[in-house]
Structure formats: structure tokens, C-alpha cells
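Of the protein chains in this complex, all but one are displayed in their positions.
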Amino acid sequence: MTYLIRRLEFFAITLWAALTMNFIIPRVMPGSPAEAMLVRFHGRASPQTIRTIEIALGFHTDESLLQQYGEYLWNMAHLNLGTSLTFFPSSVGKAIMVGLPWTVGLVGLSTVIAFVLGTLVGMLSAWRRGGILDGALPTVFIMVSAFPYFWIALVAILIFSFTLNWFPLGFGYDLHQHIELSWDFIGNAIWHGFLPALTIVITSIGGWILTMRNTMITTLAEDYVKMARAKGLSPVRIMFMYAGRNAILPNLTGFAMSLGFVISGAILVEIVFNYPGLGYMLLQAVNNEDFALMQGLFLLITVAVLVAVLLADFLTALLDPRTRAAD
Amino acid sequence: MLLLTACGGSSPAANVQRQAGGTVTIDNESGTTWTCDFNPYNGAVNFLSFGTVYEPLVYDNLLTDKKTPYLASAYSWSSDNKTLTVTIRSGVQWSDGQPFSADDVLFSFQLLKKNSSLDLQSAWSLLSDVQEQGTDKIVFTFQSAAVPDFYQVAAQTPIVPKHIWSTLSDPTAAVPKPVGTGPFTMSDCTPQNIKYLKNPTYWQKGLPYIQEVDYPAFTDNDPANQFLAAGNADWGGQFIPNIQTYYLNKDKTHNHYWFPPIDNINIWINQTRPLLSDKAVRQAMAFGIDRSKVSQNGEYGYEPAGNQTGVLTPTFSSWVDQSQLNKYGYKFDPNKAAQVLQAAGYTKGSDGIYADSSGKRLSFDIISISGYTDWTASLQVVAQNLKSMGIEIKEHDLNQNDYANDLYTGNYQLAYGSLSTSPGPSPFYELRNTLDSQTTADIGQIAGGDYERYKNPSVDALFDQFAASTDSAKQHQLMSQIQKSMLEDVPVIPVTEGVAWYEYSTKSIGGWPTQSDPFSAPAPWNLPDWGVTLIHLYKTS
Amino acid sequence: MIATATRPLLEIKDLSVDYLTDRGAVRAVDRVSLEVQRGEFLGVVGESGCGKSTLLYSIARLLTPPAEIASGDIWFDGHDLVSMSDSELRHYRWKQYSVVMQSAMNALNPVMNIGEQLRDAFDAHQRFTGRQITARSEELLRIVGIDPVHLRSYPHQLSGGMRQRAMIAMALAFTPELVIMDEPTSALDVVAQRSLMLKIKQLQREFGFATIFVTHDMSLVSHFSDRLAVMYAGQIVEIGETARLFAEPKHPYTVGLMRSFPSIRGELQPLAGIPGSPPDLARPPAGCRFHPRCPKVMDRCHMEEPEFYAEEGDLIRCFLFDSDA
Amino acid sequence: MSLNLVADQSRVAAPVGSRSRVLGNLARALVSNRKALTGLAVLVIFALVALLAPVIAPYPPQADLFGQILPPSAQHLLGTTGNGQDIFSQLLWGTRQSLVIAILAGAAATVISVIVGVTAAYLGGIPDHVLNLFTDVFLVIPTLPLMIVIAAYARSGGVFVIILVIVITGWSYGARQLRSQALSLRKREFLEAARVRGERNVYIILAEILPNMTSLIVANFLGAAVYAVLAAAGLQFLGLGDPNDLSWGTMLFWAENNGALLAGSPWWAIAPGLCIALLGGAFALVNYAFDEIGNPALRPVRRRRQ
Partner (left out) sequence: MLEMPARPRGVELIRTEGLTKHFRLGGFLSRRYLHGVDDINLSIHEDEIVALVGESGSGKSTIARLIARVYTPTAGEIFHRGRTLSSIRSHRDVLEYRGDVPMVFQDPYGSLSPVYRVSHGITRALKLHRPDLSRQGREDEAARLLEAVGLTPALDFLGKFPYQLSGGQRQRIGFAQALACRPELILADEPVSMLDVSVRIGVLNLMATLRRRERISFLYITHDIASARYVADRLLVMYAGQVAESGPVEDVLAHPKHPYTQLLLSAVPDPRAPISLPATGEVQEPPRVIDPGEGCRFRSRCPYAIEECGRVTPKLRLLRPAHEAACHVATSDLEVPRVDEGATVR
């Protein structure tokens, strides 16, 4: 229990720290929503107009910083993220909800696929030390994981979409498709997501293969694996229950964090593939000095990471009885 | 009173059999996914409804200044050119079946008066009053003689239905289901695509021919260009690098482009800064820049070189005072530039840069917008030109907001870019906003125009005289004098001419505007011209 | 199976094990020959790095790269373990012979409880019902002196002594013929160590399995083993009956070992130990491997390697006992 | 660009050798490792190119002397850019900045990792708690967005802003790794021996702990360098660098903005991308080789040749 309490403690403190940073960044950065509004009105808005909009956007420049901070925390606690400047007059929450499913669907799924596949391959490659898999994979994937993935994406589009016409040019689904829960739509979305997902998977799978292979090799040298062999257990059981299960434990947190970072990790892929997710939204928020949207996205990402890490902690506690020990 | 006939304006290829039906897909990088807001008074989204769903009183062709009555069937100026009386067209219906009336027009302008943030054209900085006269007339009273202001008020302000908008609690809020008088109705909107359908009760009978318009959202140029080049869209509206290879060659028989200039891209020269306040320095810079090379390297030649009169060519060629231009002859001439500087007492330092008698070097910062890579490329040429001639300029890329703020408040030395106000159908609009000191403000205050803080009362007076006149000859004569001040004082340096990016495919759609038949400004983002373009289009196969 | 009565349970002939390193093969076990009779308790004593654990793991066929058997035979009940494939070996493992490792903390899977690990061993070899397994598991824990509630315990929840006992319980799951033990008590404190040794001996008596017991502490097995093999630098240098070996050690190394640990009883004797330190196996000394440290070194020890010489039924690898010389 | 945040146990291996011996051993081990050798060779080539760019580049890299979008030819091995610059010359010159970013950012991030990680581990107690929390916060906050925010606001600062951004966002992972190794070192008795001998903390950290962590620190630098290469490329690709700089990232940015892949000059985009991949890959290879050196279990398995 103490373990979980300690993790919750970490969760709370980190969340607070991230929230506070979120509050500070836009206030120390040059530029203000007023400036941004100027652009919108081509320099011809009256001060009153700008003021009204500033307040609508949640900037109360006449209040003390402490007051603003209090209000900010209060709003965050109520998930009141304010109004987006970019998508004015939409609220930040609404704007985010539009992009969220796409990003989570594409990047989340590819992250999971990369992790599961990479872990399995890494496990097998360590299990068959010196085999073909083990001989070639590390080198290949060290190289591939160092590739800039937006560049792979560019080349993939050129080859598979533009020249060969195998995959669509961008978008999350066909233009005429309605967003609905039908096989037709889902199939269409998968077809559109295939190429972006592929680039994410091939550039990130290497990391998982290598880390899993390395921890697995370390684990395979453990006495309990030797013991399992001595007990005459079947190789499959040894690989999964003895070596694999122990080797995967230290990777869980890393996986959780990468899941949390799904939202932010895909900016470049989304831009290259004209994918309707959150990544591009974030870049826009920054370029437009859309602080509300920026804060909303940051909050979302941070909470996602923290929740993912917390879940990984719970999972670790579930899989590893040692963490449940008193101290 | 001038009576006008209501029609599409020109009558191109009348003998072609125009089929009804078909779909036009627009390919225009908008930088966002769609929020499905069709508020025509929201500057961020008005390009999605003004022209197709909502219409102005009069359509004024940006390129030709040809005026076509739309929701107004006729209009007339008072003798002092301060009062405009507009007759409202009868028989027009809103797309929800309600009849359109003068009430709607009055309501629309009152709405803008009440909510200044909706008044994108600052109509109420020009107007003093709007009244209804009888049942079918609206009288606009301007603050001063304002013939050119007709454009903002009558041609650039969308009219909305009173019966709907009067019930809205917040007119700045999103309008998800727009109701207008235009040729199309918004039928379906997802974050990725907007689908417009033909308005069956459109007041111009038989129009539009096209059944459906698709407007997908592109967040970045590259995917948009790929989409267009792959033949997935009919109508493009953005810069395409190396268009010959990228686009035309992909379908040589059907793919075309036409990039008519619509504004100038200037070097704004802050007249309040030391050295830059010296006319000689400004003139030397004007001589020292190889505008055609900038155009070629920065813009692939698609944006033609500017000329120092500030009058766009060929769009407004008839207004150019060619003899004056020839006299000043601001052709690329580094030697001439050097002469001008030396004559003004500048000497070249050992670093190759001129300095004044007190040793102040001619070294300036120029601000630009980051992400505008064509500008960056252009400025690389400008910097190289000027450096070899003896003036150093250093580029600073700012984000759009910071750039605008610095530009408006005069917090810069040199700035690269165009006016933030929308272009107009004659050189008057751009030049007034560039030169008229009534549009400027003190340093530190926000200026709506004349960002360079050029102050010349005689030039200001020329603009007032122009605005009070409806006589074309007189206007041309005044414009000549205005051009002279541009040439003599060099308050800004027009480097290239911004164009309406416009690519189109004739594979399945015909009726496109062309250089020989410029019935509308052709970019999908020209408002409300794109609505006019769309009613001319028809299915060919 | 008439021969079984006379045939030794385990017969090792000229077994050599190499570690393949960057600098070439290092011979960790060098031409070791051993026999273990049914029900016998054989102690194997040696200092760290003498190859005793490697020997043990090669018997259990648990060597992993870079270690591998270079030559020699291991006959278990008449079957050659060396040439067996992994799947063939599975029939012998645990049912015929089992292994108890040095540290149960490392040898027990930390994420499975004791019961699950026992169940794994059962499931690997035979179909049992859940109830049968539970019953047998509880019985096993009781045999080694642990409360059966600990079937639900995870290794880290048990004390060191209990963990080792749990592992021994596991090793007895199928009451095998041979239990190979690698210093099973070395991680324990004196009291727990003695208590566990007694338990092992008692179980061995009770179930009649043979034991190969590896340790670095020869006094530990003094009261328990039937025979004792002393290893030095990869070789067995002396092997004989335990009581005799303690009473009258023959090989100079064994003699030195006996003079290396003080006693708590009797007169306090000044002790000298053995000068020097064990050789690096990558560069073993020529001739007798012990000669650099040997107080009785002779000329021929520098050049020739001694063979085993029989002496009163025991074998000693030392020229002192070369009756031909 | 996301890191795989894994408690890499394999790294926390026994420290290797003395200072001179460490380096000697490392050098020997590196040379005998095929991955390391390949990686090092690539790095050396890039370093040479960077040094010799003025000599071997056929043209000044930024001068727009030629026709736009010329195809590859004998005069222009990779063709010309949309501005009429020689792509091959740009590629050679671009090596400089790309390499500088990788090395400086990698080194700076490593220094911070070492300071924070090792100090936390050595001091223990409350300072450790605080530093650890600090590290965790930096691990948890979204890196790329933070990078974009900082880079966007400090845009005109050029390459040093990029380096700064990479350092700020890139140190925490290494700090955590180094802390865990330092923690395992802390239990080793030679440190206690030094303390009992009367050594001061600073001496213990600098002279006793750090030399024992050489291989992990180097590995960390290599990892940070890979991260820097990719992060810089990403930022510059987004236009958040100074587009007037010349590096592979900005080349890609310009290529992308000019639609190079489709507009008839694919090499403009492919070549710098390949170079980034090669440079990142080279660092990663050497890094991986370090893993193998530090943890022999990871090395390719030898089998007896018979």
C-alpha cells in the first residue's frame, strides 16, 4: 500500500508542478492575446473591444498574479479551459475534443502496436541468441530508430500515395465520409491511417526491440530462469512466465510514458499527413499565441502521461509482488 | 440614378452547353481543421460563407472594379458624394424560405454598429448613419465624401437575415447552420470537409450550374499541393513551388494557373528612425534592389516585380503614370544607388558599408514573418543586393502576432510585407492606406495604415479630393500626383506584387475566370468573388 | 534393468568445460571423473573459481554460453546426458534429478508465489488435478518444515532459511534419484545454516536420494557427506571418504585447507593457511596446478601434470603418492 | 522523437578500468566491435566533411548563382535548390551546424544530467527527493510541445536557441539513468572508504564517483546526441530554427517548403534526410556498442567454430 500511496504522492506533486509551469509559461513569454486580437482586427479594434475579448479568453491582467493563479487552478480543477483564440469562439475543450479521437486512435494504436510487436520480437531475439533475428535486428533497428520520422513519412507519401497510389493522400478518412460507427467508416479510417501508423511503428519499434532484448538477456541469465530449465518446464512457459514477465517489468513505465506522450509525439506526422489530430493544433496554438489552447493541450498531455504512469505503477504492483511489500 | 442589370457580370462563351450538376473540390490551405462556424462577421471563418452563402449589396470586381448589383438592384450617390441611396432587390429569398427585405440590410449594419468586433471592414469608421427609406431603400450617410468607401460598405459587407440574427444572444458566437441568400447552402460540415449544395431557390435563376462544392481542410501547404497535383481537386489557391513540374506537367491539357497581382509586398521604411528618415537612403535602397531577381528567386517569378509607383501592373496598368516612372527610372542600378548616397554625404567604410558623417553605418534590421519562406528567400536576395551595394540589412523572423504588433506600433526599422487591410479594386485603396497620414498613429500607438509614418499634408489632400470625385479623368490625374510622391519620397519600396494564387483544372469543370476574361478575382479566398466564380463554373464531362 | 543395482547412479568421465572468451577458451573444469552411487552424499569442496559450480551445472546440463562442455561423458543411470537434446532432457529433469541453488532469492521467480512455482514443476511432467497438486505441495512444505500457508507467499516474503527450504521442497517434488546442491546454505547465518544442513541430511536419509553437495566450506559437510571431492583450479585433487579425509588429508592442498580455519574448541593452534592465491584459469601454471603454492613442491611438479594415484581406496592427484616414483 | 524511458538495467554494469585504462580499454573495445567501428567511421567522415567543407564544397553554399531546380549533373551533383543554390555544397556545409548541434547539445545535456543525477544520488535524503522530483517533472512534461513553445518565442536566436531548447528538454532522462547508477555505486565500499579517509564531498564526487561512471556518461552523451540530431531536425523542419542558418534540418525545411519531392528536385529533400539518419544512426550504433562493452552479455554470441 505504501508503494501506491507514494506513487499517488508523486502524481499529485508532479501534476501541481506541471500545472504551475503551465500557468507561468504564457505569462513570462512575450506577446499577449491583445496582440493576437490586433492581428485579427487588422489593427483597428478599439481598446474596449480588445479588453472584452481578453477577459473572454481568461486573461485578467488587472488582477494580482496570485489571484490569477488561484482562479487558474480553480478553472483547471473544473476542466474549464477557456476559449480558444484560434478556433474563436469555440471553447478549448470543444476544439480539443475534435482532434483527440484521431490522435489517440492513430498514434495511440501505433504506439501500442510498436510496443507489443517490439517487445515480442525483442523477447524472441534474446531467447534465440545468435539466431538470424538476433544477428540482424539490433543493427537494423538502431539505424531505423535514428531516422527522422517526418522524413520517412515524406518519402512514404511520395512512394506509396503519390506515385503508387496505394494509399490516400492525407486526411483521416474520405472527404465524403460521415463520422459514424460503421464498418465502412472504420475501414476507411484504418486505410487512411495505415501509412502514418506504419511510419510511427517502424521508427519507434526499434527502441522497444532493443530495450526488451537487453533486459531479456539480463533476465535470461538469472538463476530463476536456469531453475525453470532445470525443472524441465516447456520453453514457451519459461520464455513468457519466467524470463518475459520479469523482463517486461522495467519497461512498463517507459511504455506508459510514451502512451501519455502520444498526444504530443505526433505533431510532425500529423502535419505531413494532413491528419486531423491534436499535434497540428498545438503548433497552431503556439504560432497564434493561443494560450488557452496551449494550456489545455499541455494539461491534457501532462495528465495523460501522469495517469499512464500511475496505471503502469498499478500494473507493476499487480505483476510484481515485491513492489507491494511494506518498504 | 444608374440602373444595373442583375446577371453574372460577363457572359463568357455563351454558346457552350452548360450542364447542370457536378462537384467542384476546392484546394486551399487554411491552416486549420474546420470548426464549422459560418459566422460571416468572424474574420477567421468568413471566407467559408461570404460569397457562397451570404452576399453583399453589390459585387465589385477586385481586378476590374466592375460593379454588379447583387442584393441591391440599384444605387445612387448624392451630389456631395456623402450620401448613398440603395434600392433593395425584390424577389430574393433566404435559404430558409423567408423573404429578403430592406429590414435585413438595415439590421445587418445596425448589428455591426452595436458590435464593433464584427465590423471587419470598419464600415462604421466611414459611416455616420444608416436609415431605411420607404420599404425598399436604404440610405447610407458617410462622414465625408467617400466614393471609394462604397467598396467596403456595399461590396464587402455580408447581409444576414434579421429574423434569425435578431434572436441570437451572442452575435459573435459560432453559426453552425448558416442561412443566406447566396447560390449555395452549407449542407454538411466535418472537421475535415465542408460540403455546400446548390441553393435551389437562388435569386439568379438557373444558377449555379454546379450541384456540389467540397472544401476540404488543409493544415499545411504541402499536403494541399500534393492533393491538387494528384488531380483530387479542381481549384487551388496557394503557392506551388516550381508549378510547371509540380502541377502543369501532371496533366498538361487540363491543368492551368493564373496569378493576377492584387497588392504590393513592400519594404516598409520607418520614417521616424535616424538615417531612414533621409530620403537619399531610401532612394538608394530603391535603386539597390533587383526586384526581378527577388521575384524570380523568392517567388519563382509568380509574383511579379513591383514598381516604385505602387500601382499594381498589369492589374491597374491604366492608372500608372508611365512618364514619371520612366523619369525616376528605379531600375536595379547599384551604381546609381552609390551616387545617390555619395551625393548625400555618405562614405563607404572598410567593411563595404556606407556610413554618414558621424560614422553611423547604414545597417538595419528588417522584420518578417517566420514561416513565410518565400519572403525569407526574397529577403535573402534583397540582403545580398544591398550588401554588395553598401547597405547591410539583417532579417528577424517574428511570429505573426509580434510582427503585426511591431509593424502597427512602429517598433521597427524596416519591415517586409503587405498591408493588413484587404486590397481594393483600384490603386486608391492600397495607396491611401500606405501613404495617407490620417490612417497612421504616433509611434507606440496602433496604426491602421501608413505603418511607415509618412507625413505629407499635400498627399493627404490628394486622397480627400480623390474620394470626393466620381470623375475618372480627375481621379487619374490625382493618382498621378500621388505616384509622384511615391517616386520622389520613397516612403515604402514595393518589391514584388502579391498575387491571387489560382490553379484550376479543366478536366471536369469549365467556366473558369482567365486573364482574358477576368470576371472575378480568381482565388478561392477572394471574398466574395469566389461565390461569383462558382456560379460561372459548370460540369464539362 | 538388472544392471542398475551395480551401476553407479551417475558416472562422469573426463569431463571438461570451456568458457569461450575473447582471448580464447578458458578451461574451467578439466578432465573430471566422478561416480555417485545411489543414496550417496558426495561433497565437493573448493575455493571460489575452482570450477565446482561449473561442474555441477554441466551435470545438470544448465550451462549457458559462453560456457560449454568441451569433452567427456556424463552417464545418468546408464543414459548419456551430454548428447541428449533439450526435449529429451526434459524427461529426466526434476523427475530423475533436481537442482537446489545457492541463493533461493535469485533462483525463485520473484513474481510467482511458491505454490505457483511448485505447480509449474508438476504441470511440466505429469497431468495432476489441482487438488492433487495442492495436497502434494502442502505435504512437501511440511516435510521441509514450513507452514503450508506459505504456498501463497512470494519469495521475498520468506526469510532466507525458509526460501532455501522451499527450494528444497520443490526439488523433492518427484522424489528424484539425485539432488544437486550448489552451496544451498552459504547465504544463511550460522544457526540457520546448521539447522538446514540437518534437515537436508534427514531428508536424504528419509527419501534415499543421492546428493552432490558443493561448498567452499569443508567443515560444513564434515558430518554429513559420505565422500568428499576436493577441487583446485578446475581439477579434482583428492577424493575419498569424508572421515578419512578429515582425519588424514593427503594432498598438500587439502592439508593446507585443513590448517586454514580455526576451531572454537580445544587448544588454540597457530594456523598458517596456504600462501599465495589460486591461479587464473586463463593462464594455469604448467605442471601441477598447485605447485606455486605447494610447501612440498618437487622438481617434476613444475613440468609434469600429476595423474590420480590411488591410496587406500582414495584418489590423490599428487606426485607424492606416485608409487612408481 | 519520443524517448523510450526504460530503466536500462543493462547499463548499470560494473564500471570499467582506470582513467587511462578506461580510455585505453574503451578504445580497444570500440575498435574490436563492428557496430562501433561502423558508427565511428561515419562520424569521422562527417567530422572531416565539416572541417573541410570550405575546401571540398564546389560552390559557396548560400549563393544563388544558378538556375532554379536544376537536375543533378556533373556541375551540380545533387542539382540546385529552388533559389538556385548548389545542393551538394549546402549539404557539405550543413554538416558543420548539424554536427555542432549534436555535439554541443549532447555534451551540455550530459553535463546537466551528471550534475543533477550524481549529486542527487550522492547526497541522498531531502536533496535527492527534491532533485528527483525536479527530474521527474521534466520527464513528464511534454518535450516536443515545450520545445516548440520555447523555440517559437526565442526564434531569432538561431542555432544556440535550438541547442538550449534541446538541452532543457533533454537532460532529464540521462539524469535519471546516471542517478540510478550513482546510487548503485554509492553502496560500494570504496566510496565509504574515501569518506572514512576524510575526503570532502566534492572530491568524492569528482575523483571517485565520476571516473567510475565514464562508460555510462559517454553512452549518455551519445544518446543525447542522437536525441539532439533528431530534435534539431524536427524543430528546424517545423521552421522553428533560423531558416537562414545552414544545416540539414533547415535544408529539409526549405526543401519541404518548395515541395522538393514533387517539384522535380527530390535530392534536395532526400540527401539531408539521409544525412540526418546516418548521423543519428552512427551515434546510436556507437552507443549500442557501449552497451555491449559495458554489459558483455549483450554481445553477439560466439559459437565454437568446428
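Each chain carries a letter (A, B, C and D) given by its place in the written order, and its residues are counted from 1.
To be clear about the criterion, a residue touches a chain if its C-beta (ideal position, glycine included) is under 8 Å from a C-beta of that chain, and two chains touch if they have at least 3 such contacts.
Given the structure is predicted, the values throughout are model-derived calculations rather than measurements.
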Which of D:33, D:83 or D:212 contacts the chain that the document leaves out: D:212
Taking the entire complex into account, which one of C:24, C:270 or C:313 touches the absent chain? C:270
From C:39, C:145 or C:292, residue that would touch the chain that is not displayed: C:145
Positions on chain D where the hidden chain makes contact: 14-19, 21-22, 126, 129, 188-190, 192-199, 208, 211-212, 214
Those residues of chain C which, in the complete complex, touch the missing chain: 47-48, 145-146, 159-162, 165, 188-195, 197-199, 201-202, 216-220, 222-223, 246, 256-257, 259-266, 268, 270-275, 277-278
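Here, only the chains that are shown with their structure count from here on.
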Any chain in contact with chain B as well as chain D: A
Please identify each chain that touches chain C as well as chain D. A
So which chain ends up in the middle if you average the CA atoms? A
Winner on C-beta contact pairs when A-B is weighed against A-D: A-D
Separation of the C-alpha centres, chain A versus chain B, in whole Å, is 41
Could you give the separation in Å between the centres of chain A and chain D, each centre being the mean of its C-alpha atoms? 22
From the C-alpha centre of chain A to that of chain C, how far is it in Å? 53
Touching at least 2 other chains, the residues of chain C are 65
Contacts with two or more other chains, residues of chain A listed in rising order: 30-31, 129-130, 157, 162, 221, 271, 287
Which stretch or stretches of chain C touch chain A in the complex? 57, 60, 62, 64-65, 86, 89-95, 98-99, 101-103, 106-113, 120-121, 124-125, 154, 156-157, 170
Residues of chain A defined as touching chain B within the complex: 30-31, 35-36, 38-46, 49, 52-53, 86-90, 95, 98-99, 157, 161-162, 169-173, 175-176, 178-179, 270-274, 276, 280-281, 284, 287-289
Where on chain B does chain D make contact in their complex? 221-222, 225-226, 229, 240-242, 245-246, 296-298, 300, 370-371, 373, 376-377, 380-381, 384, 395-399
